[in-house]
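Here's the structure we're looking at; comments come further down.
What you see is the complex with one protein chain gone and the rest in place.
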């Protein structure tokens, strides 16, 4: 990288990339507002500092700290969205969405349909999420499958800082309600992030690694584990193609099918509990479309079917890790 | 049926079978209590009369009408259960569980694990559910997949009055939190119900029809549609085996695999939206276990991927019906 | 702020239209000519009538499944409304929403929800939008006495108070939540007493008294419009025909119901208008005929309208249909 020319990218942790996306969206469009617990600078700019500086730059009218009232937060976002704003509502941790599921699923998701498209709910709900920090069972869940089961919602999970910026920008300007899931374990990992406007469209998976022997489909921070696992597999002569879905709804099924048609073997990896996780949907869809060309069953690797345990060795055993990915991929190839 | 001997069964609609199950459980065990909106007789014994007579028989201490406060209802049930009672909490319609998801999923489901089994939450949550009554998008959802994704919960959906009685009895006396889903459209369909103690264990699927050409796996009222569809299929020489899962968690995977190993073809049918529905999990599991013996991909038939519409022709098009089951089964066999 | 003649006649017209609409619905339902879930608002006509003459079309309203009176009061077109209840394609929401989910942005009727209490947090969003946009639009959200016991009520009132939102929380206290008497589920005698928990005005008024209701609503609207913040308004009323059409109403003492029906607010309003000399018999009869005609027209329109086609099922889920 030359210092003489304006750099195209800067190294930023994901949490800063998210901050930039919001900042730039707010600068570009006065309809973008932010609401959530502790989001304003007088409250520290968010517990993970994702909204730091925004209230100072854009004012506390547009960046509003709220009481601890998730139904009120999402409800206010919905009403303001119908009335023409583009609210970004923060639910501090994904597990807490459980107290607001009615607003999210019975209202945000359904109001366009129930009104025959007379109203729209272009909100973005940001949630930090996931295990790995020893926060225990109520601060560690990945619940994207709940939301993917609800027609009307879009569901987005970035795997790296650049995508976090680009996908969040898409969510903010999308005409439909989007849930944007930010795995806390990824917040502080740096990566190159494009400076200035950067949009990653929803519904476009990325091929993170090309390969011929199996397709590993993943999303969120597990993509990185899949890539590292692929390096290990390559040493054994197994070439994995790694797909990063980026958004689950809309789903880039074409890209998935193209890859699996080529490799004839697929493994789906995600952090959420396996039972009724998004991997089940993917497995079913891949099988429905490609049964005759598959060399073996689509395999799934997710978390164990237990509440997230506190103690570190248990939490480690709960999560799908690199070693498990390698093992699962080997079994897929050996079928 | 002879009138001289005590009949083994009586014809009852499902709602009455449910009433009997609760009545008998309350008679047998003083720890069984009921709470929910309008459940006592002064409030009419439930909007569908499922709890009619119970407060008169067992007293308003044990059959308690509540305010409209689903979090308070489930929370009170949880606390009382930990303290030794066996509460049956009614959530009037399944969609409304969205306001109580935190109590159900973060608490009822997790407290045993989080306490290292020092406490247990033996509650039963009853919900009337499902589309077909033109109630529109907020009174018609089938959300069992949400709950199956939550470790710690059990999920039960009866297809007929006898099972409703026997399965509900199992739920009430189960040591874990059970969600018992009652499709409103089935409430008033009569069927033979065993008189007196009748227990159907959780985790035992029933073969409702034997067949050799494909296995149709279903649960709840759609089992009956599958049976009628099978009659139509039989006229074309297609013999479907129809399985009624009865409980999704625990799942009688053995029974499913035994059947599909025999027929080599499977179709999963449920009322819930297909995307990320329980059918995805079943499809994935069947494929994982039986890939090499399957003659074609596991097919899924659920509701269309839209909020439940109000207008009758739309609601009909939304739901999987008998004709769609026949078509789907034909496609499965033709693969 | 007493209502002038125009306001009074406007209120009477709204009340009459609601009453007649309800009567027509119940008639057609009872005779089997139409089929739909129906939550009768009969007996509760006065509250929306007051707002009908106090709100502008660009003011926002949110209501519930028991919303027909509010829809009419806010000015939702009767043809579309009837067609929506009958599930027709030309209904307000293309037949997709139905009676519990009427939306009509043209008249400012923004959301009708079937989930008890859930309209309140959303109403705050409309209030927030008005505040941020710097307009003086007011939002009215209607809900029942029973709804005051659910969490969303509490969160919404607190947030509205903290943010001083221009929202009127209109509790239509008809003394029953489905089959449950007020006192059996609610720990205060007057819902408006709960305003003390949020430091905002809480006002209880006879919701069947046109003057009292108008004055209380006018005060709340003025307060909201001038940026002074939210009000919790409680109108005491009564639901004549049970929770839902078909309901056996056994839990409602017959005498109590009879007493309420004897004090039917719409004919009482009529008598009062004549007695006070606000209008002549002929004026009121003309209003009644106009309403009748409008309803005849709407019913005929809705009955003749087409049902949607199954092809339309998958539209309107997202801005663009997903693959």
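A few remarks follow.
Each chain carries a letter (A, B and C) given by its place in the written order, and its residues are counted from 1.
Simple rule for what comes next: contacts are C-beta pairs under 8 Å (C-beta built on N, C-alpha and C of every residue); 3 or more make two chains touch, one makes a residue touch a chain.
Everything quoted here is computed from the prediction, not taken from an experiment.
Remark: the absent chain touches shown chains A, B, C in the intact complex.
The omitted chain makes contact with just one of the residues B:74, B:260 or B:314: B:74. Taking the complete complex into account, B:152 is the one of B:36, B:152, B:166 or B:297 that touches the chain left out. For the chain missing from the display, the contacting residue among B:175, B:197 or B:327 is B:175, taking the whole complex into account.
Only one of C:140, C:200 or C:298 touches the chain withheld from this view, namely C:200.
Residues 33, 61-62, 64, 66-67, 69-72, 74-85, 87, 102-103, 106-107, 111-120, 151-152, 154, 174-176, 203, 249-250, 253-254 are the ones on chain B that touch the missing chain.
In the full complex, the hidden chain is touched by chain A at residues 37-38, 42-44, 47, 65-71, 95-96, 98-99, 133-139, 304-307, 309-314, 316-318. Interface with the hidden chain, as seen from chain C, comprises residues 149-155, 157-158, 161-162, 184-189, 193-194, 196-200.
One rule holds in what follows: only the chains that are shown with their structure count from here on.
The greatest centre-to-centre distance from chain C, using averaged C-alpha positions, is reached by A.
Put simply, the C-alpha centre of chain A and that of chain C have 40 angstrom between them. Once the centre of each chain is set as its mean CA position, chain A and chain B turn out to be 32 Å apart.
Touching of two or more other chains is recorded for residues 95-96, 98-99, 136-138, 305-307, 309 of chain B.
For chain C, residues that reach two or more other chains under the stated contact definition are 91, 95-98, 101, 113, 115, 118, 151-152, 317, 322.
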